[in-house]
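The structure under discussion is supplied below as structure tokens; questions concerning it will follow.
The complex is shown incomplete by one protein chain, all other protein chains being positioned as in the whole.
For clarity, chains are labelled A, B and C in written order, and residue numbers in each chain start from 1.
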Amino acid sequence: MIELTQQPIDYSALTESVRSHQAGAVVLFLGTVREFTGEAHTAWLEYEAYPEMAVAALQRLEGEVRRRFTVTEAAISHRYGRLELGEIAVAVAVSSPHRSQAFDAGRWLIDTLKECVPIWKKEHYTDGATEWLHPEATPGCSQDPDSETTREERSP
Amino acid sequence: MIELTQQPIDYSALTESVRSHQAGAVVLFLGTVREFTGEAHTAWLEYEAYPEMAVAALQRLEGEVRRRFTVTEAAISHRYGRLELGEIAVAVAVSSPHRSQAFDAGRWLIDTLKECVPIWKKEHYTDGATEWLHPEATPGCSQDPDSETTREERSP
Amino acid sequence: MKITVLLFAAAREIAGAESVELDLPLEASVADARAALLLSLPGLALRTNALLWAVNNEYAADDRILHSTDVVACFPPVSGG
Partner (left out) sequence: MKITVLLFAAAREIAGAESVELDLPLEASVADARAALLLSLPGLALRTNALLWAVNNEYAADDRILHSTDVVACFPPVSGG
């Protein structure tokens, strides 16, 4: 299950969607809007998405996590638009027969999502300043369409 | 928040209890009743607890995870009694400013819980056979009351 | 002194009882309790090495000295979660 939405994320529904009698372990990750980053005091966040490409990227991630890990079910929901403090920007849920694979798959999903899915975060600080957050380009996702697969095949 | 209960676990309430404006990451782990383990076909599970000691052990884990990791909030709920396929036996939720610590803390909590908290699982198979599951004794939790701390201090 | 040992899981089932009372000398250790328990319930012998002991809700080593007011428990390795 893949979702890109401007509405609040229902993480219970996402979690229920991955539960299964075949799975003994479920891992849910929530990314939420944090108030402080060092001295910077966030008032609210704005997420912008390239919706068509973001949905395609999320679908690819859902397929890839099943190939890389022993995953029973996987689900991802990402919100965009304006988010207030404490609200959920992203939720990732995976189920697996055993817990080690569930943790590894959940962590890989959120790490890779943050590298590859075309969504951007703009900080609105309490002093009125704004800032687009742009990490360094990650060659694995950005250099060519096959590089993601190539990098993954080289990983342990 | 620590809970040892014979009622179904409300993991949404557990998750809400750890959400915070100070945290940018929440990790929830659910341990659920799996139908197949290799060829063995489970019909239902029975969990037995030593309640007084189990609650004391869960409280100690909640304190210890805060000392070992950058954890904003932590919560654990373990169920006992009869559980049907797919039901939740244990739920662990942690929040942290950043996701790496949330994953590490959640994984440490469930791993250590399974080693140390006096709760036992009895398999009831579909062919009518029953089996108490008893892993090898884990020296870290069992040899003396200080050994858990000792082992943890030696860990990286 | 009389020490009541709480039993759990397979230990409880093998004993056919939720607890067993042991008559131990003063200053007896967990190791002494273990020996007395196995005399009283030979069926537990196969699990001698695996059985864990707790005193007052904490795991206890063999050399832990018991007092008459201690809450003592004996059980197999745990398997919750």
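By our rule, a residue touches a chain if its C-beta (ideal position, glycine included) is under 8 Å from a C-beta of that chain, and two chains touch if they have at least 3 such contacts.
This one's a predicted model, so the numbers in the text were calculated from it and none came from an experiment.
Participant: I'd like the shown chains that the missing chain touches, ordered by label.
Facilitator: Computed over the complete complex, the missing chain touches A.
Participant: Touch as defined at the start, partner being the missing chain; which of A:Ala23, A:Val65 or A:Val90 qualifies?
Facilitator: For the chain that is not drawn, the touching residue is A:Val90.
Participant: List every residue of chain A that touches the chain not included in the displayed model.
Facilitator: Contact residues on chain A toward the absent chain are 31, 47-50, 52-54, 56-57, 78, 89-90, 110, 113-122, 132-138, 141-145, 147-148.
Definition applied: only the chains that are shown with their structure count from here on.
Participant: Taking all protein C-alpha atoms shown, work out their mean, then name the chain whose own C-alpha mean is nearest to it.
Facilitator: B
Participant: Once you find the CA centre of chain A and the CA centre of chain B, what distance in Å lies between them?
Facilitator: Once rounded, the distance between the two centres reads 25 Å.
Participant: Between chain A and chain C, what is the gap in Å from one C-alpha centre to the other?
Facilitator: It comes to 49 Å between the two C-alpha centres.
Participant: Please output the residue numbers of chain B that touch at least 2 other chains, ranges allowed.
Facilitator: Residue numbers touching two or more other chains: 31, 110.
Participant: Find every residue in chain C that makes contact with two or more other chains and list them.
Facilitator: In chain C, no residue touches at least two other chains, as defined above.
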